[in-house]
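In what follows, a single structure is set out as structure tokens and then discussed.
Just one protein chain is left out here, and the rest sit where they should.
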Amino acid sequence: MNLDTNIDNNTLLKKDNINFKGKLSRWYRFLLTNKGIFFGSLITFIVIFCVVFAPLVTTYDPLKQDITKRLTPPMWQDGGSIEHILGTDSMGRDLLTRIIYGGRFSLLLGLTSVLIALMVGTLFGLITGYYGGFLENILMRIVDIQLGFPFIILVVIILSIAEPTFWVLSALFSLLLWPGYARVVRSILLSEKSAAYVLAAKSLGASDFRIIIIYIARNIIPSMLLMSTMDIATIIITEAMLGFVGLGTPPPAPTWGNIMADGKNYISTAWWVITFPGVAIWITLFGINLFGDNLQQFVNPKLRKKY
Amino acid sequence: MKNMRTTIGSFIVLVFCLSLVLSSVVWAAPKGELKIGIAQDLVGNWDPTQHTVVTMLQVEPTYFDFLVKVNIDGDLEPMLATSWENIDPLTWEFKIRESVKFHNGSLLTSADVKSAIEYASSAKNPSSAWLPGEIKGKIVDDYTIRLITDKPAASLLYSLSMIPITNKEWVNNPEKFAETPNGTGPFKFVKFERDTLHLEANMDYWQGPPNLEKVQFQYIIDPSARLYLVKTGQIQIAGRLLSEQIPIIESDPNVVLEKNPIVEQMWLWFKCKKSPFKDNPTLRRAFAYAIDRAGITKYIMYEQAKESNSLLVPGVFGYAPASNMPSYNVEKAKELLAQAGYPNGQGLPPLKLMVAVGAWPKCKEYGEYIVENLQDIGIPIELFTVEIGRLGAICFDEEPEDYDLQITGWNPTGLEPDLFLRALFYSKPGRLSNIDVPEIDQTLDKELNILDLAKREQVIQNETIPTIVDYMPGLPLFQTVELKAVRQEVKGFKLLPSTVYDLHGVYLAD
Amino acid sequence: MPNNDQKNLLDVKNLKTHFFLNNGQILRAVDGISFSLKKGECLGIVGESGSGKSVTSRSILNCVESPGKIVDGEILYEGRNLLTMSEKELRKIRGSDISLIFQNPTTALDPLQKIGDQFFETLKAHSSYNNTVIKEKVLETIKSLGFEKPEVIYESYPCDFSPGYIQRIMIALAILCKPKIVIADEPTTTLGVTIQSQILSMLDRLRTELGTSIIMITHDFGVIAQVSTKVMVMYGGQCMEYGPKKDLFLEPKHPYTIGLIRSVPLIEARTIKKLYTIPGSPPEMINLPSGCVFASRCEYVGKKCLTEKPPLKKLNEERYCSCHYPVEFNTRDEIII
Partner (left out) sequence: MKQIIIKRLIIGLFVILVVTMLTFALLQLFPGDPAKMIAPWAGEETLIEIRKSFGLDSPFHIQVLKFYQDALKGDFGESFFYREEVRTLLFSYFPRTIYLTLGALLMALVISIPLGVLSALNRDSFIDRIVLFISITSQSLPNFWLALMFILFFAVKLGLFPAGGYGSWQHLFLPSFALACTLIATFIRSIRSMMIDVLEQDFIKASEARGIPRLYIIKKGLRNTFVPLLTLFTMQLGYMLGGAVVIEFIFNYPGIGLLAMQAVLRRDYPLIQGLVVLISTVFIILNLLVDLSYTYLDPRIRKEEL
């Protein structure tokens, strides 16, 4: 008895309303139609463009001091001049140029540290969450040891021993952040591990590695996206904190962090020195978060709107 | 039965409210309490000989007295010693004031003075740095004592103005000393907690009880925090403020701005035992000419600094502008640089200027400016910022590999010239510049042994200072002007050049 | 059969629920459904998946998920139109007068809350007893459905029981406030046959002993046969045929009902014949054909079917059929006993 089901396949394909042109077109259509992603990526692109092609955007040298023009207010305030649109800092250097050049360092620092922390943390989280047992205890205790160390003490000691170069700082910040990722990934693993689709995959003979990477990893991406965008801000601001104690990047190299640290003492008289880097951070993060938030909808089907 | 889980949330909230209720201490200051915000921290050890921390030296005169006192004009005044005379080049005899009581009620006698001075001068204790060497005390009777120095020391009297007279029982067991000081000062020690020193009036003080009931010295790390606390009235005096904060102070009717030059000077020190500065005074003078000291004072520090044109500061015995002090002259700097063997900076190894952030105000700013000044004449130099702890550790090293020049301040809180010249330029201990030149040692010894004040002053001004400036171990950048915000209800508060707190005459008008 | 002079408990007239998709198209999930329900009756709504039966159940309680909206029609419950009621009034009815049983028991209860608390919550929302009385009533309802240790159930969590057991608990929850109507949306689809019969007998007892009328939504004819007193066959969001179970089973008039009945494998049938299946596939709800929705798959299709949408003809007092050419068909001669 043959079961010739009379549903012929080509009728399904022919239907024009179900779009089977292929995965890419779906991405393409989604990215364009979703306003959030569009604006988010636009803002982030502008920021990255300014930061990367800094010499084109401003003609000033970020390190050139001009003591006589110290703490001149921004253009629109009285005493401000067209030359220095956003005014100058405590050493008479053009603030806008320093913010743009500073962006290079801060954004790069933020991104690299978050990426390293993300990789290490997720790896730890996946292994401990999925396998559990003895291995989990050891690795999670390493997380405890790492969290146990007060950050400020660790930073001051390490930055006194090692020269605060870019890589030392980003290693330090990923040291600060990776336990967070490990713990979140582990908590997601705990709840997903017993989910039906994982058991189904296992029953189909999928190897542990395949299950972790393909099945469970997809559930981690949304929260990772959420956390990493926030951590970039934390890093930039913590780098400013180091500026207070004289531990951050060696002057006169500008970073958003140490521009703000310098501007702190002049907050009531020269408000712009500390405010504009803050605004720069805000704009960058607004772009990234807008992009990340809406991308999250695409990645996480639950959040995607039905129909 | 309400389920258990919400109890976790409510438990946290409960603890929080409970603790708040318990700790509600009324913070409005009672009229008779003067609260002072200080910029550097106090050491928890109250034995005055166990530290050389500037803030402690500034605070000690409120609960300790000294044999002699330096008044606002810089002259010596009798205090616990009513009179003194010089018997021979090595001994001085002091008459001790009678019926002076310690805080624990015991009477002050020459035995207390002997134990205090000998204890302070022994090499074991840090306070020996202020004294010209070991001092022996010989008791003549209950109220007269002779102090014998191992070599003639014209600076003895001024140094004694920095050695507090403590009770002999306290000196014998340092443990007790570390807990609570027992002096004869106008205020008594109450307690030290949360970085705040609490003092109360000493009713039977020999000059009569002070007008203030209580005094508090609170360590507040951040300048803007200090200023805002004064503006909201939580403290009455805030020290070490920034010139950018002056508009805020002046715009506030109930806060008065106090501007006083003090004995602190900021220096740029060359490491004279490390190449390329080793045995090369011309190179050091070339650097000196390349630095726009006037610019720093005018543009960066403006209200917070006064130009310094000598190794000493006005008010210190023997001060006079040094004729050969270099001023900002780029051509001369280039010329000297070539003479020193590095035309336009060729051949100079990459140098590092060390600056501590958070110790002295705006140190980083003028550090960056100096680096640019030097780079302008071709010198390969970079700024190297460190935190205070690291600076303290490596600022005396003779051949540090991390830096070649450093910016460090020097504030001996005393007006004796040797606290500047001898302490900084004598080969041993050769503090910050590690200069080791026999000629400088000879002129310093010569000046020390002259007992006649006028002659000593002449030697200091015409011989000692010019020779040191020629060798240029360190360039004085500017004299610090302390900016203090004082609430207008604080009356009778005056800032001594030695930055020491004299609160006996101060009172709070309502 | 309960006498039919009683007033209808629930009267649904020309109900239309459409989904407005974000790409502008309109999905007519329910397109003009009318039926009525008397006390103690069990209306079985049967149809393939996607025929709009679940949406109908949700529309009755007016809790259709977005972007669905009820665009037309009336739902009279004891004379009051549920659609025009305020949210507050409607909430009083939901759960106490009309309650809903979901298809998938595993996700129907809050995983973090004790089962007892979920009962407690529901009763508290619909009554003003004090807490101890509510707890007793809850335990009493649970015991009344034949559960041995109600206290244990009260204190335990949904994950502590098997899906079948949970579904029986859901029934207890549904009848907690003594509702007049219980809507069961495919209650046994995810469960095994033995559990299915227990659940259906439980529902049936509700109807016979307590007189609560039931709307049973399913795609399984066996369930319809076992429980319902009246049947409505739905296809493409419209009612194909509606009438008492016995008549509909024995003399189905609408070609679609005939097709459904003929495709039910009968164990008694001695000769093995190729199983009859209805050709084609369910209609595409977004752009439904103009004429009769079933036309493209109907064997008895005529000219009019393609152009004119057949109205719901009233064959006799309780039989309706929406087909231009109702077919004379008798199931008995199909089954060769």
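Here the chain labels run A, B and C in written order, and each chain numbers its own residues starting at 1.
Following the convention adopted for this analysis, contacts are C-beta pairs under 8 Å (C-beta built on N, C-alpha and C of every residue); 3 or more make two chains touch, one makes a residue touch a chain.
Computed from a predicted model, the values in this text were never measured in an experiment.
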item	value
Interface partners of the hidden chain - shown chains only, full complex considered	A, B, C
Option touching the unshown chain, where A:164, A:179 or A:254 are the choices	A:179
Per the touch definition above, residue among A:85, A:156 or A:221 touching the missing chain	A:156
Contact with the hidden chain (one of C:159, C:250, C:264 or C:286)	C:159
Touch list for chain A against the chain that is not drawn	137, 140-141, 144-145, 147-154, 156-158, 160-161, 176, 179-180, 183-184, 187, 190-191, 194, 222-223, 226, 230, 233-234, 237-238, 240-241, 244-245, 260, 264, 267-268, 274-275, 278, 281-282, 284-286, 289-290, 293, 296, 300, 302-303
Residues from chain B at the interface with the omitted partner, ascending	4-5, 8, 12-13, 15-16, 19-20, 23-27, 41, 43-45, 50-53, 123-126, 128-129, 178, 193-195, 218, 220-222, 224-226, 228-229, 231-232, 234, 358, 387-390, 392-394, 396, 423, 429, 431
Touching residues on chain C - with respect to the absent chain	61, 63, 65, 91-96, 99-100, 102, 104, 107-113, 118, 121-122, 125-126, 157, 159-160, 173
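Here is the rule we use: only the chains that are shown with their structure count from here on.
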item	value
Centrality ranking, top chain (CA atoms only)	A
Chain whose average C-alpha position is farthest from chain A's own	C
Maximum inter-chain contact count - chain pair	A-B
Centroid spacing, where centroids are CA-atom means, of chain A and chain B in whole angstrom	46
Whole-Å gap separating chain B and chain C, where each centre is the average of the chain's CA atoms	90
Rounded Å distance, chain A centre to chain C centre (Cα mean)	50
In chain B, residues with contacts to at least two other chains	none
Interface hub residues of chain C, defined as touching at least two other chains	none
Of all residues in chain A, those that touch chain B in their complex	65, 67-68, 70-71, 90-92, 156, 160, 244-247, 250-252, 262, 264-270
Chain B to chain A touching residues, read off their complex	223-224, 242, 244-245, 247-248, 295, 299-300, 355-358, 362, 364-365, 367-369, 371-372, 382-387, 389-390
